[in-house]
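Removed from the display is one protein chain of the complex; every other protein chain stays in position.
Now for chain A:
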Amino acid sequence: MESIGVLMMCPMNAYLENELQKRYNLHRFWTCPEKPAFLETHRNSIRAIVGNASAGADAQLIDDLPKLEIISSFSVGLDRIDLGKCKEKGIRVTNTPDVLTEDVADLAIGLILALLRRLCQCDSYVKSGKWKYGDFKLTTKFSGKSVGIIGLGRIGTAIAKRAQGFSCPINYYSRTEKPDVGYKYYPTVVELAQNSDILVVACPLTDETRHIVNRQVMDALGPKGVLINIGRGPHVDEKELVKALTEGRLGGAGLDVFEEEPHVPEELFGLENVVLLPHVGSATVETRNAMADLVVGNLEAHFAGKPLLTQVV
């Protein structure tokens, strides 16, 4: 039987690579010195792509691979994949929902606590020996602060449940109001920001949600408000964010994602009122293994003619 060509877009997980290698003819795209030549050579043998939050499949790549049948993303976000093109060509798309929901929600709360209570600075303060010369200063309480969530899907809901344990009133913005959730709905992101101490981005990245957190929203959040982004970098107008933070118009930010990862605006490096993380929302051993199993499971199901596990298109 002819071996199935699978194109992996970037390094993402050693366990996943091994499992794919065992089953398929795995092509590691990032190791190809001449990508156009590579695609020309292998265009008829590649039947699947494995992408993630950094690299997926745009219209050009899809056109370059006429035998492409399925794209299996090692992420829940699909913003790197041209879904319209996939629908048009009958290419199936799968992602990794649910298995990473808890980790991402845990990290959102972790970002809030680390930011408000200055946990990173506290750790450095002790490890650099500064404590001998004086106590650390007062920080900001989390319990009871109002939390405004953009997007009340699986991740947004999990964040809300965790924040409620800290007696936080929960507000949200969503495309449609959800009448049974018991949280306060705001019809615009600006109003959500005006009425929340902590604004959390937890919606998918689409053409409509690009720069959903813009200057107006940041000004509404204000010098005592903080922004937490565990969605995608482009949800936030990053140039405006840097200005708002350096000018003191925004109280602080906890960011796991950036517009041009792994590049992070250097103006943020010297700020005490930010926490900067290298896109680790789902980055635990347990969750990455579960995500890898889903990617492999979806590919196996597809090539065996069985129902897909987590089909999006």
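Just so it is clear, a contact is a pair of C-beta atoms (placed from the backbone, for glycine too) under 8 Å apart; a residue touches a chain by one contact, two chains touch by 3 or more; residues count from 1.
Throughout what follows, contacts and distances are computed from a predicted model.
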Chain excluded from display, named as in UniProt, from "Glyoxylate/hydroxypyruvate reductase HPR3", "Vacuolar cation/proton exchanger", "Mitochondrial inner membrane protease subunit" or "Cullin family profile domain-containing protein": "Glyoxylate/hydroxypyruvate reductase HPR3"
Field: Full-complex contact with the absent chain, from A:64, A:79 or A:103
entry: A:103
Field: Contact partner of the left-out chain, one of A:32, A:83, A:120 or A:312
entry: A:120
Task: Extract the touching residues of chain A with respect to the undisplayed chain.
output: 11, 102-103, 106-107, 109-111, 113-114, 117, 119-120, 122-127, 129, 131-132, 134-144, 161-162, 164-167, 261-264, 269, 275-278, 280, 283-288
